[in-house]
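Every protein chain of the complex appears in place save one, which is left out.
Take a look at subunit A:
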Amino acid sequence: MFRRERSIPLRGSAAALCNNLSVLQLPSRNLTHFGVVHGPSAQLVSAAPEGVPLAQRQLHAKEGAGVSPPLITQVHWCVLPFRVLLVLTSHRGIQMYESDGSVMVYWHALDSGDASPGTWSGQILVFDIPAKGPNIVLSEELAGHQTPVTDIATEPAQGQDYVADMVTADDSGLLCVWRSGPEFKLLTRIPGFGVPCPSVQLWHGTVAAGYGDGQVRLYEASTGTLHVQISAHARAICALDLAPEAGKLLSAAEDTFVHIWKLSRSPESGYTEVEHCHGECVPDTQVCGARFCDPSGSSFAVTGYDLAEILRFSSV
């Protein structure tokens, strides 16, 4: 059972994007950072555990030559082993900031070139990040997708001989599983089936993907084998999140529902199993972002299109 907690007000409503909520948990400082895209601006709010907002900041996409002010497509905290960066993306390019958004440390302009505005190449850019400072370098461009990339998920390596696994998803529903290293290597391709895959997660070698037709599917990352298929939602899924410690998966969709699932591996068969834990309806709200707010998955936050607040829920 979950109950509604105090909402965090936003200066601007959330935009109708997918994955439109990023959360940075800072338990040692008794703080949680939230990031939401409004449109031409993104809003960062930090809050105390009870949801009391403490600080606020708005970031804008870098202006460039062009007609209209650029719209931000995503705001996301990237937690690296030695550093946390805040990444802002727009059609103009990629902006990276220190985790509180105070200083921009890097700007990578996207080459619009001959591509007509509104198409994205499907390329994945890999950046080398130093432990501190702005010396960020584009190290690789991965070609695996032909349609715009929607989401990227990573997890620390299962084995010893490499650093991390990564899965990327695109508008056609295609998933690519990569292994990191001095160069990234494409391990598996999991084809789509005619709907976009806006959101993807990786947990213990299992890919969890949310699709435009409301399905959540779980695949074996190394082989691409489908293990679980959930008719989870009645509209397009907009966000997935993981509480890795507890093996909990959260799915949110435009049908106003948020569902929490428990992932496990059956000891006999070794196959991934899923159990439904909880469903929450956010009345009359087209959800556009949802995240767990603690590693055990006992609280989560939700944003909705046109809603100028972050809704919070915690278990009782």
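Quick note on the criterion: a contact is a pair of C-beta atoms (placed from the backbone, for glycine too) under 8 Å apart; a residue touches a chain by one contact, two chains touch by 3 or more; residues count from 1.
Keep in mind that, in the parts below, contacts and distances are computed from a predicted model.
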Name under which UniProt lists the unshown chain, selected from "Phosphatidylinositol glycan anchor biosynthesis, class H", "Transcription initiation factor IIA subunit 2", "Organic solute carrier partner 1" or "Elongator complex protein 4"
"Organic solute carrier partner 1"
Residue among A:103, A:138 or A:234 that touches the chain left out of view:
A:234
Given A:172, A:188, A:201 or A:299, the correct residue touching the omitted chain is A:172
By the contact definition given up top, give the residues of subunit A that touch the hidden chain.
11-13, 15-17, 39-40, 67-69, 71, 91, 116-118, 147-148, 170-172, 194-196, 198, 212-215, 220, 223, 225-236, 255-257, 259, 269, 271-276, 279-281, 283-286, 305-306, 308
